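The other protein chains are all here in position, but one chain of the complex has been omitted.
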Amino acid sequence: MRKEDRDMDGQRKSRLVFSLGCLVTALALMSSASVAQKVTSEEPAGYLVFPKIVVDPSGGLNGTPRDTVIRITNTDGNNPRIAHCFYVDGTPRCSIGGGLDGFGACRTNEDCAPGGICAVRECAVINFDLTLTPGQPVGWRASEGVTTTGLCDGTAAGLPCSSDSDCPGSGNSCVQLGADDFGRVPPLGPGIFIGELKCVQVDRTTNITAGPGTPVNRNDLIGNASIYAVTPADSTVDVQSYNAIGVQAASEDGTTQGDTSMNLSDSGGEYAGCPAQVVVNHFFDAADLGGGRTVQSDITLVPCSEQLELNTVFSSVLQILVFNEFEQRFSTSTTLGCYRESRLSNLDRRPGQESTSIFNVNVQGTLAGQTVIRPVLSGDGDPGNGILAVVEEFHRTGNQRRSAAFNVHWRGSKNQADTVSY
Amino acid sequence: MRRKRSGWLAGVGFVAALALAAASEGQTRSGSDRPGSILMFPKVVRSASRDTIVQITNTGNSVNYVHCFYLEGPQSQAANAACQAVDFELVLTRQQPTQWRASQGRRVSPGDAFGSPQAGYDPGLIPPLPQGFEGALVCVEVNSNGEPFGQNRLKGEATIVDDGTGDVSKYNAFALAKSGGDTDNNLNLDGSDYETCPATLHLNFSPWGSLDPVIEDFGNANLNSFISTNLVLLPCDLDFRNGTRTNGTVSFLVRDEFESPFSGSFPFRCWTSIDLGSPSSGLSQFRSTLLTGGAIGTIFAQAQLTPTRPLVGVAESFHTDQAGVTGAAATNLHTSGSANATVRLP
Amino acid sequence: MRLVKRSPWLLGLGMLLAGVVMAPGARADVTTDQSGSLVIYPKVISDGTRDTLIQLSNRSNNFAFVHCFYVNTMGSCSLSGGSCRRDSDCDPGETCVRTCDGQNFDLVLTPQQPIQWRVSTGRLTVPFAPPCRPGQTCQCTFDTSSGQLVCPGLTVGDTNSAFVPQIGPNFEGELKCYQVDADGAPFGGNALKGTATIETLSTGQISEYNAISVLSGQVNPNRDLLLNGTEYNACPRNVVFVAPGEGSTDSFTTATVSTEVTLASCTELFEEAVPAPVTVRFVGYNELELTQSVEAFQFDCFFNDRLRELPGNVFSSTQGELWKIRVTPSSSNVCLTGTNRGGSCSSDADCPDFQTSPGGESLGCRPSPGVVGVAEQFFFRGLLEGTAAYNLHQESSRTFDIITVTTP
Partner (left out) sequence: MKGSRRVAAFGFAALLGLGVGWVGRASALSTSDRPAGILVWPKVVVDTRGVFGAPMDTRIDIASTYDQGIRQAHCFYVNATSHCSVSGLACRTGADCGSTGGECVPSWSEIDFDIFLTREQPLDWYASQGLAGSSFPLPSGTCQGGTQDTRPCVSSLQCPGGTCSFSNSNVGSSIPPVPEDPFIGSLTCIQFTGGSNSVPDQTTARNRLIGGATIVRRFANGFPDDPARYSAVGLEALGNAVSGNTLQLQDGSGNYSSCPSTLILSHIFDGAVDPIANNVSNQYRTELTLVPCSNDFLTQRPGLAVAQFLVFNEFEQRFSTSRTVDCLLDTPLSLIDTRNPARSIFSAGVAGSIAGQTRIRGVGGRDELGSGLLGVARALVSGMPGGPAGVTSAAYGLHQQGNARTDVIILP
């Protein structure tokens, strides 16, 4: 487009833009009049969400072994804190056949036995507790969890162990964590796991037979996750990291909430409300970033509302707007159940049809794009339709495949609560 | 051009009025996950192999004028070393995303081919960065006259690529929203003019030289894997008008999984890049016991950073196997508290 | 270490304890499907042919201090001294003498902690037994110096002492465990539940049953445990079980089926070291409504035998293919102690030299002790036996039983 054409175009649009600008901005601002606490990827919070945890020690998904290192830290340097955590299994699994790992994990129906459907169907939840001493940072490999009681010293310093024999290398011994033992975490391997981790800051568990502790009005937890793809076969060491999404408790007075049902709302909720929109800046799939580097992005979407331990899966409709560098807009829609991990081009196209997707550079014509995802609100907030997300970029240069993860942006505050109960 | 845009500006004015009215109702604190009026990219590098791809997007439905500054890190370690700044302007139409490679900048070339690297409305002339550049990028929403003008519609990302290995790291720009107040060239980050900066930074990291548990298991390691962390800090106090640069000290408290606390401090300048725990850093509190003088015996640690003047920052970790193959990942730092600062525009 | 980490919130559990176990509509009989303050494992065997795995759990959110008694009912022949279960195991002219000696030990269970041990070896207390890990074998190790098993888990006690003592290969009897406070006095926590698995060493055949739980009310912290429906719930008036006729042929497997019934006395006189004299009546009803009975059957503290060993083999398959058998303790009184121990009586005067319990209860002329028990079926075919144990049903209750203990 010539510059003159562009100016003319701008002139023709001016009146429309004026009114549209007023309207949209007014709406946006109405929704963005947010409270002090928020959904954040960088401030301590009382409720952490790690949208994407990947475990594939055998490389069944794409040939490269993958694992996720999870870090959680108690930022309160004076008091121990308890976190009650949930792994939610969002692995697509075959209705028929053993899939890629013998336990049904799959990418498409082709990974299943004839007639089998590959879908996220179980959303199984596993819970555990972390007891963090003041200021304690902890971490573990998702595939292995925490099944040991100490850490090696010497040349194996920091590797997990329960006894000296667990420590590789000669002369290394196992130093017991003792009072700093933060608990036992179930492993997600062997086999393939794709899912999320959610951790709630709870009170001291005064009734362990009644189940987990009750949420407390504190914001002391931060976390991040690093997803690895490592194989010496082709000298691959690929690491991507993102910050856990923190949903802050509205009050920080340290009191214990009334029950294990958490209300997420900017209008008097126990926690900050989930955003009205998720805004993602990305390169369009198959874009050439120069130097022979092509890129593709995956987005992972998880619901704000959860009925954990009730095996209840509810679905939300997501409206998606896509903008390119020509000020052109496209839209599509999709649904979200308990978990959705998808290449951008597969949000509107089936596998094999990516080149015709509105997320593909061959359709958009520019490298950079902006995508706005908005959940369609329904119901009374229990459950609500809020969403959280994280995005990964996969860069391919020749036969090298490297990746980076990054947090998305939030916009606005929806006038509907979300509820997390466990 | 500007006359032609007058219709737009009327809308923009109305929008801005609404924005300020809304902001006065209580805007969220600054951060890297919401649009704002000031964008800070603490880490922009261009070396022989590494380059940075910058993405900036106007998330609003009206045109957005942006005044940007490349801030080059000090060429010497002297405490009073200055940071050279180069500025340029962008014009982003409604909802327009844009991107450029730091090494190439971006030209105004309407005839770019469909799908080519510079296809799309050119936001303006963006200078390329020379090889060896290490510094930051700061962008501010302005109006067509170049005056600060808060729409809070800017968001940005930086992608650091290594064209030698193909590796990639990515982080979000730190955004501060306009809260209200005046429109002069002194941008007061005090909660009334613009949002404040964080008072404290939290870093989850692995000490310099610690083993990488995943590489040890999956990769080529044999207890020779190596994790290092590079921390880049940018002061919120930025004086582009007088070129005065901010110096100060960062106090830190490091804890490992055994709750062992280590404390100390280090200086920061107008732009600071530290390989935490490296021999050159002199910060053994960030070093693994695997190395001489190391203090931390665990792989997982956290550092609480409290500067004398507010900072924003980015951490980039490097994970290396015994053959030297390295994977990098960048993350935004966690923050808490608030502190006032000032950005002065020319 | 974990105790230290958890302890700050132990304080909060006190109020909880009451809340957990308080419940309306109290019953006063023993049970095999609820936790109690006294648990009875009526059948524990470690005789070189079979061994027993004991599981004991603390169902509460507090520490549970537990005092246990193994009661070895393996008798010895009056002259030769050889091991015996019945007179016929000894040479002609000899009798099998049972002493029902108690061997006691103490346990500490952390909140909600389940523990297990092998009876023959017991389990060693170690400062730290590493937890099992995925992909590795999860197994106890044998400590050659003590002859005990070392198993992953938290064992509270003196390091390298017996968490549970080893019993060896010459044991047949019962195990009784009751909850105590930190000072060793009986305590009504109703926190204990138990399960026992009897395993045939040669074939690995296992039988599993639930321990009998006796809930407590207002426990008097003395050395008398009164199973009177007030301090502790009372033992059953009758125990009832269904068993195929002895020697009947199972139609599905063609195996010959035999049933072993085990009865343990509810009354135990550990302090006096005197076996409780028990008299019961067996009444069987077959599928044809025909009735057979064994009257006034007597034994000391413990009975464990095949039905065919009952006088007259009255519950054999020739009499009926299926029997429902009711066992009822004698309604008459008996001298618990004294020179007339086991003799019928109408008053303490009929029990010369009778003793008095630590709590002052007369141990002279009292109603005959009640019983609890377990049954085990054996499917015999081709010289091999498959086994299945099961708990007995109960009818009503009786409030006369007493257990005298030796500590504190």
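Read from first to last, the chains carry the letters A, B and C; within each, the first residue is number 1.
The criterion applied here is as follows: a contact is a pair of C-beta atoms (placed from the backbone, for glycine too) under 8 Å apart; a residue touches a chain by one contact, two chains touch by 3 or more.
Computed from a predicted structure; not experimentally measured.
The chain we do not see here touches A, C in the full complex.
Of the candidate positions C:96, C:226, C:389 or C:403, contact with the hidden chain is made by C:389. Among the residues C:47, C:87, C:208 or C:224, only C:208 touches the chain that is left out of the figure. Which of C:86, C:281 or C:324 touches the hidden chain is settled by the complete complex: it is C:324. The missing chain, though absent from the display, is touched by one residue of A:80, A:223 or A:303; that residue is A:80. Touch with the hidden chain on the side of subunit C covers residues 2-8, 10-11, 13-15, 17-18, 20-37, 51-53, 55, 57, 59, 62-63, 65, 110-118, 131-140, 142, 149, 151-154, 181-182, 187-190, 193-195, 197, 199, 201, 203-210, 215-219, 221, 233, 240, 242, 244, 250-253, 255, 285-289, 291, 322-324, 377, 379, 381-382, 384-391, 393-395. The set of subunit A residues touching the chain not shown comprises 80, 89, 93, 95-98, 101-104, 113-116, 122, 124-129, 133-134, 145, 147, 179, 183-184, 186-191, 208-209, 211-212, 309-312.
Following the convention adopted for this analysis, only the chains that are shown with their structure count from here on.
Viewed as a contact network, the protein chains form an open path, each link joining two chains that touch. Subunit A and subunit B have Cα centroids lying 22 Å from one another.
Chain centres here are Cα averages; for subunit B and subunit C they lie 72 Å apart. As a whole-number value, the distance joining the C-alpha centres of subunit A and subunit C reads 54 Å. Among the residues of subunit C, none is found touching two or more other chains. Across the assembly, subunit B contributes no residue that touches 2 or more other chains. Contact residues of subunit C toward subunit A in the complex are 1-2, 4-5, 8-9, 12-13, 16, 20, 59-61, 111-112, 128, 130-135. Those residues of subunit B lying in contact with subunit A across their complex are 1, 4-8, 10-12, 14-15, 18-19, 21-22, 25-29, 31-35, 53, 55, 57, 59-63, 93-99, 101, 104, 108, 110, 114-115, 117, 119-121, 155-157, 159, 161, 163, 165-172, 202, 204, 210-211, 213-220, 223, 253, 255-259, 261, 288-290, 297-302, 304, 317, 319-321, 323, 325-336.
By the touch criterion given at the top, residues 131, 144-145, 147-149, 162-163, 166, 176, 178-179, 181, 184, 187, 190, 204-209 of subunit A touch subunit C in their complex.
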